[in-house]
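One structure, pasted below without further comment.
Shown here: the complex without one of its protein chains, the others still in place.
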Amino acid sequence: MWKFIVRRLVITFPQIILLSVLVFIMAQMMPGDALSGMIDPNIDPAAIEKQRENLGLNDPWHERYVDWVGGLLQGDLGESFRFKMEVTELVEQRLINSFWLGVATLFFTYLIAIPLGIISGRWNDTWGDQLITGYTYIGFATPLFIFALVMLWVFGFQLQWFPTGGSVEPGLTPGSFDYVWSKFQHLLLPALSLALIATVNTVQYLRSEIVDTKQKDFIITARAKGASESRVYNRHIFRNSLLPIAAFFGFEITGLIGGTVFVEQIFGYPGMGLLFMESILLRDYTVVIAVVLLFGIASILGALISDIILSLVDPRIRIK
Amino acid sequence: MGFLEVEDLKVYFPIKGGLFNRTLGNIKAVDGVSFSIEQGKTYGLVGESGSGKTTTGRAIIGLNDITSGKVLFEGKDLTSKKSKTASVRKDIQMIFQDPYSSLNPKKRVLDIVAEPIRNFEKLSKQEEKKRVQELLEMVGLSPESILKYPHEFSGGQRQRIGVARAIALKPKLIIADEPVSALDVSVQAQVLNFMQDIQKELNLTYLFISHDLGVVKHMCDEIGIMYKGRYVEQGTKQDIFENPQHIYTKRLVAAIPDIDPRHRAEQKQFREDVQREYEQSYNDYFDSEGLAYGLQSVSDTHLVALPEKG
């Protein structure tokens, strides 16, 4: 198993390098200098050319690439052209916010998916299953941003159960209980909105996994041993069906990234997704590039986590 | 010069492992096999699961790469690069083990049977259809079947479709890899009879791979027994069944269930004797790695794997 993990880790490096090359090429195609953010793309072309020369930006591409990567490794993501501050600094708080939003969303996703999937799979083709399947179809068909807007309108504005923007009430001391509580409240509605839509995949997957496992021959073997129905389900069917779900975990992370862009936008929640949209609108290319790079790394790590979990839980891989 | 001659055939599969999937060693799936078949005869290849029967068959027809050795078909060397010509390949066809999975379920019978024809000959749609209908009639299926899909047929009928495909190019040699293992006795009988009929009709030669000695005895003229990639014994049907020499062959023969319940006690006794002999004389028949020795001849037709004398 460790061999599998090591091999898998070894593959991750070229993936990340490929990602960095792609991002680098993308940056080259943007006006000004998207990597350092030190040139205003809106000034006169002759002046740009002069500044480029001064900053060493007309050096051969591979030298610039190495420079850039060297900077990245030291935590230097360049400078935001709009905010005139280090991108690293700008991103830090946003990253933390997005991280918690992600954790909360995943938590709700599984909190909803596991019971619904189990009920729907165990008693398939009953009215309960039909109800749940109906929900998943609606979930598939509903665009996330519309659903999030409705949630915001109903629970934020009409019922006023939740705050309608930001990530924390202004004026609270960081670290105090009120501060944490307020953060939590701000998180809840966007996370729930995202989870309610994102979970339908997992519900469906778990349901079909259970329905499938139910018909396997080894379930008959278990019954023939004299195992009661509940034991058959708990020890054989659920266990075997939940393992693939666990392996799905990493891919959920990848899926989340897309979701946060919409949801943060709608709830005005200052995370990476919102930053991404803002900086595109402001043509703050350095930040766009940094966010794309971080999203890319998160996806690669997500896939890595999936494979590692799979190798941990599935003996057919574990042995190798 | 025999019709098909296999000389010291070896097929090794690399064992990959370690961090970077380097080759660590070889599985010697076929390890120095030689035999020859005369035209119009049926040669049986017998052995337990994993002994290398399928690999041998696939290597002859060119589906597995040969590590070393020669395959001569009508005097032409199939292993040398330049003779990998279509005309020889056309003369050798294969029937596969499982009639339920060896036919593509999404294709119609017409397309399945016509596939080899399309590879080797240019026929118009009309001619092709006629050919396929003739072939189906020959294997005892109605010509209207061409538009059906495999799932609409029973196991025996499907195996017939496989046979129709194999004889489409009028081959001279058919490699039949466990053609009846997945079938009921009654269907098995149907396929076996039929294979014998077309053999006479088309003067076919069979390499008949099976682990069922009863079927092999019924079908084959000569038999080779394989164990872990090597031959342990080869001879005519009489040599193998009436005068088995190698302990492994004896064990195989003893293990065949006897269809007459009156022989139960004798059979049990026989099996116990063979088992005892097997345990006692194991070292006389297998080398230190548990592999068979080279073949020594005990009569004109009969070869047995025994250590060199002296």
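All chains are identified by letter, namely A and B, in their written order; residue positions are counted from 1 within each chain.
Note that a residue touches a chain if its C-beta (ideal position, glycine included) is under 8 Å from a C-beta of that chain, and two chains touch if they have at least 3 such contacts.
The rule is simple: contacts and distances are computed from a predicted model.
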item: Hidden subunit of the complex - UniProt protein name among "Alpha-ketoacid dehydrogenase subunit beta", "Sarcosine oxidase subunit gamma", "Peptidase M48-like protein" or "Dipeptide/oligopeptide/nickel ABC transporter ATP-binding protein"; value: "Dipeptide/oligopeptide/nickel ABC transporter ATP-binding protein"
item: Among B:41, B:70 or B:271, the residue in touch with the chain that has been omitted; value: B:271
item: Option from A:222, A:256, A:275 or A:303 whose C-beta touches the chain left out; value: A:222
item: Subunit B, residues in touch with the chain not shown (by the definition above); value: 48-49, 154-156, 184-190, 192-193, 211-215, 217-219, 241, 251-252, 254-262, 264, 267, 271
item: Absent-chain interface as seen on subunit A, which is shown; value: 216-218, 220-229, 231, 235-236, 239-240, 243, 313-316, 319
